[in-house]
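Below: one structure in structure tokens.
All protein chains but one are shown at their positions in the complex.
Labels A and B are assigned to the chains in the order they are written; within every chain, residues are numbered from 1.
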Amino acid sequence: MHTLLEVESISKKFGDLSANVNITFSVSEGEILAVLGENGAGKTTLMNIIFGHYLPDSGSIKFKGSHIPFGNTKESINLGIGMVHQHFTLAENLSVLENIAIGNQSLLGLSIDFKKIEKKIINISDEFGLSVDPHAIVSDLSIGEKQRIEIIKTLYGDCKLVILDEPTASLTPQEVDQLFLIIKSMVKAGLGVIIISHKLDEILRISDRIIVLRNGELTGSMEKTNFNKTILAEMIVGKKIVRPIKKEGRKKEKLINIRALNVSPNIGSPMGLSDINFELFGGEIHGIAGVSGNGQRTFAEFLAGHIWPDSGDIFVSGNHVNKFTPEEFMNLGIAYIPEDRNSDGVVGELSILENGILTETRNPMIANQFGFLNRKRSKDFVSEICERNDVRFQSLNQPARLLSGGNIQKLLIGRWLKRNPQIIVACQPTRGLDEGAIASVQSLLLTERDRGRAVLFITEDLDELLLVSDVVSVMFDGKLIGPYPSEELEKREIGLMMTGGDVL
Amino acid sequence: MRLESRESYSPFLSIVAPFAAIIFSLFCAFILLFIAGAPPLESFFHLLKGAFGSPNALAETGARATPLILTGLAAGIAFRAKFWNIGAEGQLYAGALAATFFGTGLIQLPQFLMIPFLFLVGGVAGALVILPLVILRQLYKVDEVVTTLLMNFIILLFVSYLLEGPMKDPMSLGWPQGSPVIDNGVLPQILERTRLHFGFLIAILAALSLWIVLSRTSFGFKIKAVGHNTSATFHAGIPVFRTVLIVACLSGAMAGFAGITETAGLKGYLTLDLSPGFGYTGIAVAMLAALNPIGIIFSALFLAMIYVGADSMSRAVNVPTYLADVVVAITVLSVLVSLILINYKIQIGKLRF
Partner (left out) sequence: MIVEFLELFINAGFWAATIRIACPLLLATLGELICERAGVLNLGIEGIMTAGAMVGWTAVYLGADLSSGIICAAFIGAMFGLIHAGFTVHLGASQHVTGIGITLLASSISYFAFRLILPTSTTPPKIQAFEQVSIPFFSDIPFLGPVFFQQTIFTYLAFLTVPIVIWFLNRSPFGLAVKMAGENPMALEAQGIDVLRVRTIAVMLGSSLMAVGGAYLTMSAFNAFYFGMINGRGWIAVALVIFAAWKPERAILGALLFAGLDAYQVRAQQLAGAIVPYQFFLMLPFLLSIAAMVFAAKSTRYPKALLVPFRRGERH
């Protein structure tokens, strides 16, 4: 086997943060190398350097024995490096064919030979088992299909090394199986594959060799023959993470009761909701699983008062709700932790102090009757949030965008908990956080449940879903299936329901 | 070329940046003077003399700054909430129309009531013009930049119709102009025999009040939050619609005030050339001051100086007065660059800024 890629002492800093420190590794033809590490360990940065999106501060990279120039994606592609990004790089309004054609075309040409390109796409999909319709418009396709187009896109340019960045992140267990078959057929054809993930179990199944990154540093590597889950887990996290333990739950009174709810699709939430019946109890965590885009987010936004329903009744703590504004739902005691904390949660340019009081502009403690803000009390208020929820910062006046994801999330959750909500709607609250922060967010939610609050917990991570929830429902195509008690479910069954299959 | 976000905020840069922008635009003016065949240094001397050389020149600069402070505030407060009101020109004329409608005899009040009353109706008129546009933007996402711009043309045509028809001053000897504002409504002069009038103080008062609102109150805080991240602000339960609505109306009212200072203060009656683009220059005023109301007073004075000075410079060395407009335009663009330099490091090849 020939060595394909040799990465030598690559380092990269973003401001004061070291994303990659002195990293050296190599990949051979016909080999699947897994890069493991938790969120924020520097895996994606490293791959972006290899592919040419980012410039490294120092180090060198050789491909098939010769140095590659940095910061030049075009050159990397020409040499035979392909990358499937975690966030798909497809133009949604164009066809599959057009998306693939653009990279293999002189921009100064007068026409595009679509016939030829289509033929080659069909050849590639036959060879690797990637079925797609070349004439479909991308926006009509499922996540699995979009991923297959991304793979075809990389294979189209005769690539020798394929980098897959978190390819399993939003796939169901069944789709993961399919993807792994495709990867196997790619190595059989002699390609080298780098797969990035933070999911240990999957990686053990597929890879030949594993390297582990932590805080930007390479902390170890392991051959297939020596795979050892416990040692790997330790390499990933460094210290032992205390997983939150779910105590016996005590279900209390019904806090939310939704009857025959219908919501039609709109620009903000393209998937509507149809005929939802739902109950949420105090002292209970109700998990909702689903492939993203099946209406979970719409449901969460409805419960935050962002959407007027077409029909249906909603009762919160026994009161019939007929006004659907965020203010109203806040007053009913609902706290909403949005999916995208950077665009919907925190105002990055404002200070931590200002973000901490954003929900409190009607609080007489913070703003007096003439509307003047009380700086002293605001400061005390936010200091307390940060202290109680372990938000680490340098100064309350620093812009919130400089906080890490985990600290932003703790600040946001802390801000809402300060309002003493009865119901917490959490939409993917742990996405993109490191293991330590994930554990603390999960235990925050479990504590609130033990205090008798109701928690609605939406996630795509099925391990986490089963770990935290008392009952589980599945959202598919705008409809809610369930609930089922979480201890009676298995991941594969949830996976089937997520794609519309019948299990129970 | 690559941009990299600065991890820390540099107060030094944010003070230096607008001055660098001013110096750059004056440098461009220098080159244009050279191209125009005028002696640049002598021309600058004439410019400064025209703006500061005599009590009368100073008063003239203050009088020119008055509407600029107000249109600057109109742009400044709206831009803070990322509501791009480019319609201050039209809103100014709406205010001036209100002054002509109510202030030329329809309502008679003693002076201490008449002047506040005129500002009230002028402000309301400015706000009313913007109201449908802000609602269209919030409900249907209709781009306010284009609608406010289009509205300028509509209002100007409407004013033209009124001045040639129903509101034409019968004593105007055929000129399309409005009747004069009644004596009790005229803003008194601050300095005898100059054109500097009471409106200047009102503009400064407006700037100070807005500064307090923006920096000390929860409403000012909401505006800032909406401007930086509407979605997160909405998620935090702040009524975004209402906030933007009030901001837009305040912005329209400021421009409407400028219409009052020009009709009831400077000219005494409404004409079609009441404003030589004060609404557009207000954008430059606000940008140069980084949208800070106190800063707007100074940037308005600076640009007023350029305009007043350019008039006498143009007479002395025979250079088109449009030079002042060029300087204003370059100021807008160079302030934009300096704002980016405050927030980002720029790397071109091996060079870093």
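Criterion: a contact is a pair of C-beta atoms (placed from the backbone, for glycine too) under 8 Å apart; a residue touches a chain by one contact, two chains touch by 3 or more.
What you see is a predicted model, and the numbers here were worked out from it, not measured in a lab.
Peer 1: From the listed residues B:22, B:129 or B:330, report the one that touches the chain absent from this view.
Peer 2: B:330
Peer 1: Among the options B:147, B:177, B:233 or B:312, which residue touches the chain absent from this view?
Peer 2: B:147
Peer 1: Which candidate, B:102, B:257 or B:280, sits in contact with the chain we can't see?
Peer 2: Of these options, the touching residue for the absent chain is B:280.
Peer 1: Which residue among B:23, B:41, B:113 or B:157 touches the omitted chain?
Peer 2: B:157
Peer 1: Which parts of chain A face the unshown chain closely enough to count as touching?
Peer 2: 14, 45, 52-55, 71-78, 83, 85, 87, 89-94, 98-99, 101-103, 105-112, 153, 267
Peer 1: Of the residues in chain B, which ones touch the absent chain?
Peer 2: On the side of chain B, residues 1-5, 32, 35-36, 79, 84, 86, 136, 140-143, 145-147, 149-151, 153-154, 157-158, 160-161, 164-165, 280, 283-284, 287, 318, 320, 322-323, 325-326, 328-330, 332-333, 336-337, 339-340, 344, 346 touch the unshown chain.
The rule is short, and it goes like this: only the chains that are shown with their structure count from here on.
Peer 1: Touching residues of chain B toward chain A in the complex: what are they?
Peer 2: So the residues of chain B touching chain A come out as 2, 5, 7, 9, 216-219, 221-222, 224-225, 228-229, 231-239.
Peer 1: Applying the document's contact rule, which stretches of chain A touch chain B when the two form their complex?
Peer 2: 15-16, 55, 304, 306, 325-327, 330, 336, 338, 343-350, 354, 357-359, 361, 366-367, 370-373, 399, 402
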